[in-house]
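Left out: one protein chain. Kept in place: all the others.
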């Protein structure tokens, strides 16, 4: 049945003018980075439910992450968070990871869990705290250099809870000073990916509250600084794919933190709340990859895809497999958009035709395509099923409860 | 200057047709319940910053709460949370509290921090978990009886994170069954106050997601069940004072959890984000207290005012004093609305006139009034200043860091 | 290719345990009512762009609506709006409609475009205005009787723009009085469908602001009164399918006004913004239709599906065809959910499994299924394409610009 399904799929897509081999090549080239903390226990402010089998340290997190790569073939890199993943000797970690067949991805500094940062890190009115925060950023650049990472992914919890609490404009300058210093320490092939967030944990103002503030900061710093879009960090109603298109047009989109939200920064499995939004994001990226402007193309091709979620009630490894597969599914659907058809309709000013050309691709079933791609990549056609059958879950149950909490 | 200010205030209000003595009587009758957990360390999912001097147990929480009553004169009752405030012998707690010149207010069951409740408490598809949850509710009724509380304030974290995760309609029935059993255990002078919440910690659906669901549940249970409005538990844009007016008109508003929010359930100091909203809530309540329908009046007069906040970065006792004072300030401003003037304008269909009659009261300064009221009540005219001068803050510093985390 | 696609589809679904014939029967039974005003020129407050070929009167609107039925086979009824569709002799209209092979669907009273209603219709503090509004409602019952409609679909624009502008609780009573009178005039097989709306055109409070207020009103009126859900009338983030499930559980969901929104009441083509939401709504309805409670089943089966959109920039008939097809597509996808699989996963408390059982149906391609169903129904497999080829659009161009504006 599977073969017939693929044969039919191929025939149908050819009839639509889609180059299926090119689609497959793109699917094989897709890389989705998973986060070390996504394998740990996480929760809400009300409760962190502890799960059996959660990794007890960074090394075990890497082992779990290697499983996700093993069953999907598209997750070779793992993002780490300092100090959650702080180890005595990073070369030991690097070797461990290499032995597992994966690599260390983006480095994520943590500037929000030290008591000193309660009222701000790089924006703190206390110069000593800013110094400490900047030093941590420099330390992360050094770690990146040691482990061979090229991206430093920076989220700042900095903000205030009340009007008047702090000098908004001064904080902008302090942050700029700190990041300028860090920027100077980067190797020429490293990137700073600057994240923004609408709110939380700050509830009055957040220093980098939206893409505009992150973008302006990146502009001031230079070409190695780009913006990172976390899909859960926007006001209700925000058109995220518009921001994506816009930032690519400015050569400033560097990466994504994927997750789903219905309300605030819910950090649910990506693609579970509004899969069409994820599809539309990929449509904008693919449209940019087909652009005539080489810098637009390079920017779009250079985007780092990373997952950043909080699996409060889910089994960790299955949740991550599901997340990666959801990304793959929506990416595959977006690859079926006939961009020429869209452009033609746009030029005719045919509103319904252009919308149809985009949406219809989303309504197609990409299961036969994904099965074929996975087969060609040598990974199981049904990653989650294969993982469940592998016995790994039972094996790690021996870790018991009470693993890492981030 | 203070005397002249009050004399002028009185003269101005008389000229507006306001009975200042009646206003003062109402201000003296205002009672605002503070929550035991508001004195403890609380935080966001990212971090709980520990403060020096935080109470180490329920007895110390009560001592701190007694300070708030001492300096304001309007906070004689303290809400408790079970099991955060679980003690071996509630009569000992009751005596301690009584010695402090205060009483125990609403009992708050906790159905969200036990591992069993990860996928629901009274709505869990596992009957044993529902039984356990119901037993906890019955235990809380018993505790209420022991400590002399009349209100049981019930917030359910129950909900789901994903489509399909659970049977939405069955969960409604399960919750109803459980609450029916609890309702049957109430003394005739006890109330169940049913809270609702838009989202968090559930991110797909929350079983009691809005006032309508809580109201319908209360209707099914009977007259001793009413709705509790937490000012931070609504969708963006929701007109809370409309819900307040509506529920009073249905005789079903039982109480408030006051706090402020700009984004989600931020749990900031009440009155710090949009003080006008708090004022408009009081306007609707005062309008109901002046109604010709006796049941409307009784409902409005029976509303329990409680604070429910999370002081993540603030000093606890000062934050609570500020909260209570903010409630008092906005209540005082609302008492200056000339309701007859509003009604006259409404009858003339004078939109601008009616709006002016309401808003203008908010623009007045009630400092002289509050000073006079406090003086007559025998409490400091400036509660926060007096508290700071008292040395209590320095005394409790001896408790060190690492107090109760709820 | 089409035949092979269907054969494969059938085989795949059978393997999943789906009864394809039952699915097809349900698809053939689906009825979607289109609104007469959806064929007219509509716009935003900034501008109504006039289109060539727009119907100049109700008779022409019906002719256009008949086209939508002709090409889809599932739109036999057309909702009308009084007075937009007021005619001298409704029996003439009824005959015209009948000649076109369609019927008149829900009657929609209009209580917002008369100068008298500026400050409210059935909630106006002026009794004469309330009388006039009530008389219009009674007139609509009479029209329904004349044209053979069973549903009266009632949306009230009533509300206020400023705090204090009106007495919120009195307005509730006035509305109730008016609707009680109308309810008394209904035939025993007629329904009142009570719509609610978060805001617009009222910007401070809307008398029926949410499902809870509409539900409570329907409860007070009796079993012939039910709630109508317009998918664009909620606060951001609202879980609409939760409300749908809840109202069915209370036997009070009567109908839908379908449309899409990203921001406010955008009134775009249904299924164009977040198709998954529409799918999830249908999932809840189908789940209810499979319930063991007969009243739940009847309620779910009695739901009236209606489109209510504003085609500001689209060609009218194609936009309506697209809308109807989108409803059909998402309904078809929801019919592929294996409800037993969902229930099993729910009982095992398998969060990821239950979610997967729902979402996976959405990822399937229902094109072969819809082609087969349409063929069996004797309508074109590609309705929009067939309509475009028919020449009707060119024919009505003769109407010119300046057709009906509602």
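A few points about this structure:
We just call them A, B and C in the order they show up, numbering each chain from 1.
Definition applied: a contact is a pair of C-beta atoms (placed from the backbone, for glycine too) under 8 Å apart; a residue touches a chain by one contact, two chains touch by 3 or more.
Predicted, not measured: the structure shown is a model, and the values here were computed from it.
Note on the undisplayed chain: of the listed residues C:39, C:183, C:204 or C:305, the one touching it is C:204. Shown as candidates are B:15, B:29, B:127 or B:294; the residue that touches the absent chain is B:15. When the whole complex is considered, the residue among A:161, A:178, A:260 or A:326 that touches the unshown chain is A:161.
When the full complex is taken into account, the listed residue touching the unshown chain is C:157, out of C:30, C:54, C:133 or C:157.
Seen from chain B, the chain kept out of the figure touches residues 1, 4-5, 8, 11-12, 15, 236-237, 239, 262-263, 269, 272-277, 313-315, 318-319, 322, 329, 351-352, 355-356, 359, 362-367. Although one chain is not displayed, its contacts with chain C can still be listed: residues 42-47, 49-50, 112-113, 115, 118-119, 157, 161-163, 198-201, 203-204, 236, 261-264, 266, 268-269, 272-273, 310, 312-313.
Within the entire complex, the positions of chain A that touch the omitted partner chain are 119, 125-126, 161-169, 172-173, 198-199, 204-205, 209-213, 215-216, 234-239, 241-242, 245-246, 248-250, 280, 283-284, 287-288, 291, 296, 342-343, 345-347, 349, 351, 354-355, 357-359.
Just so it is clear, only the chains that are shown with their structure count from here on.
Ranked by C-beta contact pairs, the top interface belongs to chains B-C. Centroid to centroid, with C-alpha atoms defining each point, chain A and chain B lie 40 Å apart.
Within chain B, residues 119, 161-163, 198-199, 204, 236 each touch two or more of the remaining chains.
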